[in-house]
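Selected chains only, in their assembly positions.
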Amino acid sequence: MVDLNIKIKDLLFKNPVLTASGTFGFGEEFADFVDINNLGGIIVKGTTLEHREGNPYPRMAETPSGMLNAVGLQNKGVDNFINDIYPRIKHYDTNILVNVSGSKIEDYVAVVEKLNHLDKIPAIELNISCPNVKEGGMAFGTSCASAALITKEVRKAYNKIIMVKLSPNVSNIADIAKSVEDEGADSVSLINTLLGMAIDAHKRKPVLSTFTGGLSGPCIKPVALRMVWQVANRVKIPVVGLGGIMNPIDAIEFLLAGATAVQVGTANFIDPQISEKIVQGIEDYLELHNFKSVYDIIGLINREK
Amino acid sequence: MKKQIKDFVIIQNQRVSPDSFMLRLRCFDPLEEIKPGQFVEILVNNSQSTFLRRPFSIHDVDYKENIISVYIKIVGDGTRQLAYSEEGDYLNLVYPLGNGFEILENKKVLLVGGGCGIAPLLYLSKKLNEANNEVDFAFGGKSHDDIFSIEEFEQEGCVSISTEDGSFGEKGYVTQSQLMYQLEEYDAVYTCGPEPMMKALAKLAAEAKVECYVSLENTMACGIGACLCCVTETTKGNKCVCTEGPVFNTKDLKW
């Protein structure tokens, strides 16, 4: 029997497979395809203080081995989450994390204060890396100082687990990871989307209403793996890796690079059952190669260097 | 019906015109009830440039044989690769998706289709006829090549056709055809096709004070309401075309 459990601080995950924010709705959208209770956790859509309509259509462009999105944090606001959605999903027997976004630090703080009281939300993912909003969003995640500051303020206001989601659109992601660790983050997750653009050469216009959008999917996996490896070698808190994971082997690559857990994002769009299949695939891999626990392979490429 | 993900086997791939084809796909399990206007998301195998699934309307359903028909126009790499698929090949489908058309009862309705927007109207008309409606069709296309399944449609109602080049039916846009002057005679209009066509029709229907249901084809990533990429602006804010549509009553749209 293989032990799939992993821990972030004192929070236990039954396996290292979470679903990425913005790609798995509130879990309910996938209930016909996946037994949510078999996942390590789900991270719900980016939630802000106020209701947001997001960006105008078109918001999506397909790219080589990936896609751009410019959804722009469309969501009904944290109160709607607490009153309408939370009661519907809190019965899931898995860790539900809320991805918290905003334009101002005060907004982030206001959101997490409201989430503090929800029994079945053991952790938040602090999104300081959304490339699709005009204010805030990624701006917080591209300098050590601002990343540290927002983490510090949110840490004061939230007493459960904080996972900070890092932006890849930076010169040195390991420095930023270190600075949020120093301010009390319990974990970092990476990567959010790379800022990209698509142009329609026939119409001679950008494809997205916002010109730029966030790139996700297998095309970004090499960048994500590199960053996870760099960050895992820099911080002591658990690193959660994501970016282009399409199958169990991809997930294992992230674990080998030093991630304690992974998130599955865009892949959910192509195979809505993939998250559960990845749990199974990791178990099979560990068994096949006689590993006893997920921890036996975390960061293994360094140890065997 | 719950959403499913399943392999279907291709039992027929028939060229309809130089750039379109009809796939008949058999499910190994009995098909549960599908609503007209719902669609499928097909995984395209072996196309280097096709990353996401591709959405297609359900053209027809044969519950006895567990067969779904899908009409596909070749517009890019994904549809081109599907065109090469052969009888006996498997295709992976996520289905049935979307809300589907509302089925009125005992009414007189006009179904207007443009190009591949004609596709969802066959199964729709069958369901409308079952509910005792009187069904007429108005189809438009660039040329004769864009019009298909006419024999099947004629069994469901009276068909009038317009083509831009006049190669079949009246010459001109479907929204300029004779029928458009008699919209008041109908209780409702159902339409699917290019956005300019649907918008023109919505305007005519509004003028004639006839309910108008449109089926949108916004680009999609997930098809199941998770990504929020496919939204359209409605009077109640952005709504997902894949789950809260593809069918909308035009009075709810910000057109």
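Letters A and B name the chains as they come in the text, with residue numbers starting at 1 for each one.
As a convention for this text, contacts are C-beta pairs under 8 Å (C-beta built on N, C-alpha and C of every residue); 3 or more make two chains touch, one makes a residue touch a chain.
Everything numeric in this text was worked out from a predicted model, so none of it was measured.
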Next on the checklist: Just one copy per chain kind is placed; express the composition of the whole complex as a label formula, please.
Outcome noted: A x2, B x2
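The rule is short, and it goes like this: only the chains that are shown with their structure count from here on.
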Checklist entry - If you average the Cα atoms of chain A and of chain B to get two centres, how far apart are those centres in Å? => result 36
Next on the checklist: Which stretch or stretches of chain B touch chain A in the complex?
Outcome noted: 2-5, 43, 49-53, 94, 218-233, 237-238, 243
Checklist outcome for this item: chain B partner, complex, touching residues on chain A are 22-25, 29-30, 32-33, 45, 53-54, 56-60, 62-67, 69, 71, 74, 217, 266, 268-273
